[in-house]
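Please read the structure below before turning to the comments.
Every protein chain of the complex appears in place save one, which is left out.
Moving on, here comes chain A:
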Amino acid sequence: MATTDPYAASEAETSQGRVFTVTGQDWDSVVEGIGSGETDERVVVNMGPQHPSTHGVLRLILELEGETVTEARCGIGYLHTGIEKNMEFRSWVQGVTFCTRMDYLAPFHNEATYVLGVERLLDIEDQVPEKAQVMRVLLMELNRISSHLVCIATGGMEIGALTVMTIGFRERELVLDLFELITGLRMNHAFIRPGGVAQDLPPGALDEIRDFIALMKKRLPEYAALCNANPIFKARLEGVGHLDLAGCLALGMSGPVLRSTGYAWDLRKTQPYCGYEDYDFDVQTWDTADSYGRFRVRLAEMWESLKIVEQCADRLAGLEKAPVMIEDKKIAWPSQLAIGSDGMGNSLDHIRHIMGESMEALIHHFKLVTEGFRVPAGQAYVPIESPRGELGAHVVSDGGTRPFRAHFRDPSFTNLQATSVMSEGGMVADVIVAIASIDPVMGGVDR
């Protein structure tokens, strides 16, 4: 009895011609089919959505002539979870819990742009305490490092540079440890809240951050030593995924892709938020407008972020015991809820106060937590510089306790449109490099 090969390719006749379904590595019947002369040279390959090199559940529809890509189209939506719609059914504070899950490699940036929009509508931008702003910047810059590390790591993995991946994830783990220490979670933090941040820095956090900075100063040069002048790495990246400044602006590209054309546009410098104007850092650019340039921009940006983190740590050292939440009792939650030794998320002092001393405080707590606060009617858009470019939340309020509409302009979504222009006319292998250089995160693309 002949054994059937579960990985063998199958074929079927359709109105569009012969369709081959290849699930494993056996392309024999495809090669035969093409060689038989019944079909033309044109092959349409459906790459993904379950493909390890497409950076998540991204589906690529590639029209090939030999190994040359003549047309490339993206199919997205496989990770659509209706976050924007869901946010309309929760309070303004709960919205943070949803939007942190969109671009899962940059959760703090999602939270920050939404919270900045809400704060603008509430007209409390000037009342957010300094320590909260510094902590936001600290977390966002740590997040930028971890996000760029994943970009470089997975980008390396996709072209076979596995060491880049292992060391990239090794360092990212250190950042996630810091997140866990500060927020309690490695991702999906919901830590940045309207009016400030959820918690003060835990004891010992500054020491951990300083240790991390010292270690990263030793580890970051490893990437440069491994990749910057590596002939194989350069051969794969240089000149691939080219997109010049005019193309970038027409397609709404931002972030490292835009800066790889030599244009130093960074919202942290041009339209500062959260007090970025007080930090000393440079906007990194490259002038080749290709995948290699984007890699170098990201590498250099990690150094800049490290510089900012260092400055944040110094400032935080002088802000011990300073408030991290706005003083307005109509917005700030009444207590700093923390996991106690009993494992419950309560503050005993606060419970004693509301249960034993003040009925008004109990009512206030209950109203604020269940009903939430009202946000004056209007709309706001406060974009920030996420690791991938301009990330903004269009926040609309009708004066209620829930967002009337929250729309996120995610840079991954916009930048992914460049797939066609970056990869058409090139080789199949270069499609992978071009997409890796865009660094799309499907959670943000599909939301």
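Assume contacts are C-beta pairs under 8 Å (C-beta built on N, C-alpha and C of every residue); 3 or more make two chains touch, one makes a residue touch a chain; residues count from 1.
Keep this in mind: contacts and distances are computed from a predicted model.
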Protein name, per the UniProt record, of whichever chain is missing from view ("Glutamyl-tRNA(Gln) amidotransferase subunit A", "NADH-quinone oxidoreductase subunit C", "histidine kinase" or "Sn-glycerol-3-phosphate ABC transporter ATP-binding protein UgpC"): "NADH-quinone oxidoreductase subunit C"
Contacting the left-out chain in the complete assembly, out of A:43, A:64, A:249 or A:319: A:249
Touch with the omitted chain, as defined above, among A:121, A:257 or A:384: A:121
Listed residues A:255, A:372, A:387 or A:426, member touching the removed chain: A:372
Hidden partner chain, touching residue among A:293, A:392 or A:426: A:392
Chain not shown, touching residues in chain A: 76-77, 80, 82, 84-86, 88-91, 120-121, 123, 249-254, 265, 270-271, 370-372, 377-381, 383, 390, 392, 394, 396, 398-402, 404-405, 407, 409, 413-414, 416-417, 446-447
